[in-house]
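All protein chains but one are shown in place.
Right after this comes chain A.
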Amino acid sequence: MDAIFNPVGDAPNVWHPADAREAYLLKRRLGRQAVYVAGGTLLRTEWEAGSRSVSPHWIDLQRAAGMGEVFMQTGGLCIGSQVTLGTCRKHPTLTSLYPLVGKAIRCTAAPSVRNVATLGGNVCSGVGDVLPSLLLYDAELVWQNEQGREAPLPLREWLELRAAGALDPDRILLAIRLPERADESGIRQASGGDDALPSLLRIEVYHKVGRREAFSPSLVTTAVSAEIDAAGCFRQVKIAAGGGKAMPARLGALEAWLVGSKADLSRLPDVYERVMEEYQPAGDIFAGESYRRKTAASLIAADLWQLLQQTASEGGGRYAEPIQQRNALEGPSGRPG
């Protein structure tokens, strides 16, 4: 292990463990005096803002072996936690099979930040804007503890345990796994039984609403995936929402209410109300919870409305175009002058 011993200087010590286990043991030894550093972009922001004190020991994860690759494996795609957002954004397999992850990354920070920031860092923040898209694809997390690699844990479950403070804070995220999808187009032909009816139309949409059009902290993020089958019913409905300091979460009650129900416009007011009830935003002095609830409800209802409109006008067979990031404030460019 390569480390710097700095008993008198003010500068933090930087440690370069060879692998995740060594990093874990080091963190255990140094305790709260140490912090894991991946890309370090969020940490730097927090240090400069004074919202977090600079730790005297930094444990560099980027040089640790085994966390920097993207590869297909049995059951899906595995993304090492130290892969940068920039690499993810341009990865052909990732962006074609899981397009909302690519869309969400495009809406996260700016390219120069994404060339340093990692997907693992975005996940471990617990509020990263990529999380709703990962939730939509039922992502799993692979962790390292003292004994070794743990069994994959659903992201959804990890977020809940994290919120409850029920996790070992020293564990290291090794990889994010995305379960295999049926095909690249996202339009899946059912194989039999009750699923014998083919899906007519599918929509996959990610939204981020911030104060600027680009490179802005989120107020609300939503991700929606839904299909309407030949019988005119919703199926395969997945909806996630987050934004700001809110814990991203799937809106499971709304999903269950929609699946199998007749897909018509009369349901949309109920969709709006159910999002208002189920989505748990975190308001602040600039944007309260009520505003954020209304925003999320409007976006999700509008996505389903778009799906219904296309079903009515075209009869299906098309992949609905995802909508890009929207700006909370009206303006021609969304850029400060």
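Operating definition for what follows: a residue touches a chain if its C-beta (ideal position, glycine included) is under 8 Å from a C-beta of that chain, and two chains touch if they have at least 3 such contacts; residues count from 1.
Basically, contacts and distances are computed from a predicted model.
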Practice task
Would you mind picking the UniProt name of the chain not drawn here, from "Carbon-monoxide dehydrogenase small subunit", "ATP-dependent DNA helicase RecQ", "SUF system FeS cluster assembly SufBD core domain-containing protein" or "Extracellular solute-binding protein"?
Solution key: "Carbon-monoxide dehydrogenase small subunit"
Completion exercise
Answer key for A:Arg106, A:Lys208 or A:Arg235 versus the chain not shown reads A:Arg106
Problem - Among A:Asp60, A:Asp129, A:Asp170 or A:Asp303, residue touching the chain not depicted - result: A:Asp60
Handout entry: Of A:Gly86, A:Gly102 or A:Pro152, the residue in touch with the unshown chain
Key = A:Gly86
Practice task
Over the whole complex, note the residues of chain A touching the chain we left out.
Solution key: 4-9, 11-14, 16, 37, 39-41, 44-45, 48-49, 58, 60, 62, 86, 106, 109-113, 115-116, 214-215, 333, 335-337
